[in-house]
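Quick one: the structure is below, and I'll ask about it shortly.
Heads up, one of the protein chains got dropped from this complex, but the rest are sitting where they should.
So that you can tell them apart, the chains are marked A, B and C in the order they are listed, and the count of residues begins at 1 in each.
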Amino acid sequence: MAYRDEQLSEEKVFKDPVHRYIHVRDQVIWDLIGTPEFQRLRRIRQLGTCYLTFHGAEHSRFNHSLGVYEIVRRIISNFKDRPNWDEKERLLCLAAALLHDLGHGPFSHSFEKVFKLDHEDFTQAILLGDTKVNEVLSKVDKSFPKQVADVINKTYQNKLVVSLISSQIDADRMDYLQRDAYFTGVSYGHFDMERILRVMRPMEDQVVVKESGMHAVEDYIMSRYQMYWQVYFHPVTRSAEVILSKILHRAKELYDQGYRFKLEPTHFLSFFKGEPTLSEYLGLDESIALYYFQMWMQEDDEILSDLCDRFVNRRLFKYIEFNPNQQMSEWMELYKLFQKAGIHPDYYLVVDSSSDLPYDFYRPGEEGERLPIHLLQPNQELKELSRLSEIVESISGKKRTDHKLYIPQDMLEGMSNRSKTKKRIMEILYG
Amino acid sequence: MAYRDEQLSEEKVFKDPVHRYIHVRDQVIWDLIGTPEFQRLRRIRQLGTCYLTFHGAEHSRFNHSLGVYEIVRRIISNFKDRPNWDEKERLLCLAAALLHDLGHGPFSHSFEKVFKLDHEDFTQAILLGDTKVNEVLSKVDKSFPKQVADVINKTYQNKLVVSLISSQIDADRMDYLQRDAYFTGVSYGHFDMERILRVMRPMEDQVVVKESGMHAVEDYIMSRYQMYWQVYFHPVTRSAEVILSKILHRAKELYDQGYRFKLEPTHFLSFFKGEPTLSEYLGLDESIALYYFQMWMQEDDEILSDLCDRFVNRRLFKYIEFNPNQQMSEWMELYKLFQKAGIHPDYYLVVDSSSDLPYDFYRPGEEGERLPIHLLQPNQELKELSRLSEIVESISGKKRTDHKLYIPQDMLEGMSNRSKTKKRIMEILYG
Amino acid sequence: MAYRDEQLSEEKVFKDPVHRYIHVRDQVIWDLIGTPEFQRLRRIRQLGTCYLTFHGAEHSRFNHSLGVYEIVRRIISNFKDRPNWDEKERLLCLAAALLHDLGHGPFSHSFEKVFKLDHEDFTQAILLGDTKVNEVLSKVDKSFPKQVADVINKTYQNKLVVSLISSQIDADRMDYLQRDAYFTGVSYGHFDMERILRVMRPMEDQVVVKESGMHAVEDYIMSRYQMYWQVYFHPVTRSAEVILSKILHRAKELYDQGYRFKLEPTHFLSFFKGEPTLSEYLGLDESIALYYFQMWMQEDDEILSDLCDRFVNRRLFKYIEFNPNQQMSEWMELYKLFQKAGIHPDYYLVVDSSSDLPYDFYRPGEEGERLPIHLLQPNQELKELSRLSEIVESISGKKRTDHKLYIPQDMLEGMSNRSKTKKRIMEILYG
Partner (left out) sequence: MAYRDEQLSEEKVFKDPVHRYIHVRDQVIWDLIGTPEFQRLRRIRQLGTCYLTFHGAEHSRFNHSLGVYEIVRRIISNFKDRPNWDEKERLLCLAAALLHDLGHGPFSHSFEKVFKLDHEDFTQAILLGDTKVNEVLSKVDKSFPKQVADVINKTYQNKLVVSLISSQIDADRMDYLQRDAYFTGVSYGHFDMERILRVMRPMEDQVVVKESGMHAVEDYIMSRYQMYWQVYFHPVTRSAEVILSKILHRAKELYDQGYRFKLEPTHFLSFFKGEPTLSEYLGLDESIALYYFQMWMQEDDEILSDLCDRFVNRRLFKYIEFNPNQQMSEWMELYKLFQKAGIHPDYYLVVDSSSDLPYDFYRPGEEGERLPIHLLQPNQELKELSRLSEIVESISGKKRTDHKLYIPQDMLEGMSNRSKTKKRIMEILYG
């Protein structure tokens, strides 16, 4: 039998707290799960620094990737024998679902920003490069790795397949909303996925949802909205991100300045230089990063060691609302106050805007964005969701930017008491 | 106001997926949570290698410690104004609950066995030594650290206080059963804790449960029993433990033999020598351990590098049932087979017995064990649980030993085909 | 001790699937639960005919009333020692919460509409009339029954007390959303009540919610919205309501015409006459109503017996969308078609509009409506919810009217085939 069609002698299951069981019957999928590149996702947390806000959020991308696979498996088992669905795309969909996050690195958001990397490039590199994952995929067919890469890259010709994992209501989002809600323990993030799966229909170039399922879809969008503000944009998580970014900035800066690290930062060198190879990239996971952050707590550079200590021991910056248009003079005053106190404001006085973050809850119109959600009406016409749902319309495309100023309260306390701005901030911080 | 009585200006809550919210009002508790020693528990998984079997089991001891604190908080808020309860013990109970697992190291079970350490000694050392935790506790009262240490050590004079965190139905167990069930996703581990808390009563030297709550307690004991076999003793988890132990053995052996490591194993040296100081002990968490395991994959020693690769990339040993009394000749045959193939049987042919593991589901009689559960009858007499419950009686004190033989299937495949035992095993493994 | 302050020797609990436990300590509350008028609520379903759509929705108003009591109990136990809160109002709040739905009759909506009754009048009558409930309340204080009646009637002088059970986010709504979701099994209706309770604050004339809880409140409003369309306005439930109303209409009409019932409709006579006394009203619960509907299946009047058979055996009318402004000529055509076929169109051709139904999900501005939700900002100012929340703003005050035409498909099938409208409808019905 062709490797593509090989089935395990007995179905394997993974016990999953979100989907109850994850079912694997294909030998190819089983082999992919066993590769080092996929197992590495166990050492990358799904929500980065969020565990410092919600202590339950310690789950890894390995978890999530299995979940996305399982949702796609359920969707396409419903598609069987429906028009527009080509059963030959089955394995491709499953593999792409499983592997779509393969290129994520440790604390992706900060690492990508500081070192100017893109995890999607690395996903492509892993799929197409000299890896075990590529080896397994190639056994299916020489062109199979490229097909998987194209699906994930949204360039595959069959857009229906692409939309399963990259649309406004794809398996990726349906898994992470539920999973992140489960592990953080928040009450949001629940919606009737079983109903949505039942009313999904394959069309030529996308998955659509029968109009009778509109309220379930609205509920899903609302879950996104709530998770966005309650979890993904939580200011405490962002405080940890701020510190993390500053650690990476400082380490790179020191390296650029020729600083002699007590311990050679071997795993970081290629990142500092800006061109990690694939194997260097894969070699840096969150356990390695946390090893270095702990080592750097012993460095002579006070900024680096202080920031690492803050991150490792969760001594985060405090935050206050900040309006860049109206409060620049205050910011200037603080900047000088910090300078006078010998505290480097570039590292300790940080404005962070939620709009920098890569989440959106629903944007039907923006170019280059994910496919909007189309509802299939009884008369077989398609209509974009926000044109039928007032609730979705009310939030679609709106970006609520939220600026906050992050500062170390402990350091601020030690500074000159003459500053009005300082006084005002201290009052806010002490409630 | 005395530090002991200081309250936060506003109650702080942690969102917890198991207990919904964890409530903190005491400044002392808040300060303890903020210490580096307590934050370090975020870098120690609650269930060690279990995440390699149940992918959801990635939660840390930090999680669990907050949970135990919360349960004790709820129990003693019910005790208020009841006879036998001294409200002055309140803070002591809360602190002991929070800190009872402070001395756990990375993958505790294997590390303790190989390096002959005891995490309880380190808990004592952290409480009484030169640490931030000790600093906070000492601010309450010079004798407070010792009192907390005594409660955790079960030597505190008020046995009622001790029993809250060390008995057969203490807050420790009630939390981990529910938490481990939640994160693994198994259906076991649920019981009606709210009812048990409602029927708990303080007696002079222990917490007892009103007889009307017996069925809820039975259900709790059954949860233990199920979790024991379904989760804690899962043979795949034990396979990972076997490999982990062998890694540590091998590394120590190499060190003892004067092997030159490519990368000096700085964090391990004191463990190899057998006498880590407190700060050396605290310096080795699971991120550090995983860093070394990944480094050692590059070592020249084939056994160490292979074992580390197996652990990191989850290429575990397979297992078969093994009866040491009847199958020694088979074992001998295999031993020689391995030797002949140049594969070191001490590292690759491992018998593991569940009875080595430190769990029990209910043992009322054994000396030195935790306090058995006593039911308070309507006539105010106490009766030990297993004397009233047939179900509990049926499992109490029984140790079901379960021996398994762990072997690398891939290596076995390459060996001589003449061995009958090998053939038999291969047949079992291929089902 | 005054009866008002009497406590049960031991707290009583009811196991509740929604709130886990319902706790009763006050003798007065215990005695109220034991009255025949309160026990009668076991024989009135919470959701009327909804069980014919969602088979799980068989729960009674007894259930819900206990739930509202429990929520108020929790809210005011949080209020203790806060400004604006007068602990002396405690028992009044609990009693009003427990008894607020006491006047509901069987299938309230239809009965009230057909017989022109108002359950709120009967609630007042039960509280103030010659009943066991009144007897218990009077033992507290001669004026206590009137106070409870005033709270439920929203005329009590302390508006804070009123708002606990009659506002846009009162205990009544918080209970029924969760309870109805639980029993129907739909995924909506969940929100973080524990968080909302934590951020509720008593003000002079209302309960408000701290702004930090806004997202939890948004989620609650969304739950209302979803339950509204998915459950409360479900067209199948409305179909059953349509039939029920027509049964009552027909029976009354027959009575007015002097029709001789085979079985004297004793329990209905006073309703037909339009002036049931309190004891007549209380004597007609859903078991009695169902007895009569089953008896009427044997009546000679074909319309009454057919409608009763339809209701009892769930042979409901089918429905199609209907726009009264554009489809009047179609309706006229059908009307004549029915007449020609000898089928009384007043009973079998029914237009029903959702806007007749007594639910709203959020209307801040309408006069005479329940108090809108106010958020308490950090600067201690109050702001109405829809001014801070775009999502709530998008749905607030909007009444989505939805007209449907209900018809018996089986009867339509037998009619002349020349009608275009009939053909069109049959096509829709057969999908």
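The rule is simple: a contact is a pair of C-beta atoms (placed from the backbone, for glycine too) under 8 Å apart; a residue touches a chain by one contact, two chains touch by 3 or more.
All of these numbers come straight from a predicted model, not from anything done at the bench.
Note that the undisplayed chain, when the full complex is considered, contacts A, B, C. When the omitted chain is restored, the residue from C:Asn313, C:Gln339 or C:Ser353 that touches it is C:Asn313. When the full complex is taken into account, the listed residue touching the unshown chain is B:Ser187, out of B:Ser187, B:Gln298 or B:Ser353. The residue from C:Pro36, C:Pro324, C:Pro378 or C:Gly414 that touches the chain not shown here is C:Pro36.
Contact between chain C and the unshown chain involves residues 9-10, 14-18, 20, 34, 36, 39, 42-43, 51, 54-56, 58-60, 62-63, 66, 182-186, 283, 286-288, 290-291, 294, 312-315, 431. By the touch rule set out above, chain B reaches the unshown chain at residues 186-188, 190-192, 195, 215-216, 218-219, 222, 225-226, 229-230, 390-391, 393-395, 398.
Think of the hidden chain as still there; on chain A it touches residues 13, 20-21, 194, 198.
Please note the rule applied: only the chains that are shown with their structure count from here on.
When each chain is reduced to the mean of its CA atoms, the one lying nearest the mean of all protein CA atoms is A. Look at where the CA atoms of chain A average out and do the same for chain C: the two points lie 44 Å apart.
Distance between chain B and chain C, defined via averaged C-alpha coordinates, is recorded as 51 Å.
Among the residues of chain C, none is in touch with two or more other chains.
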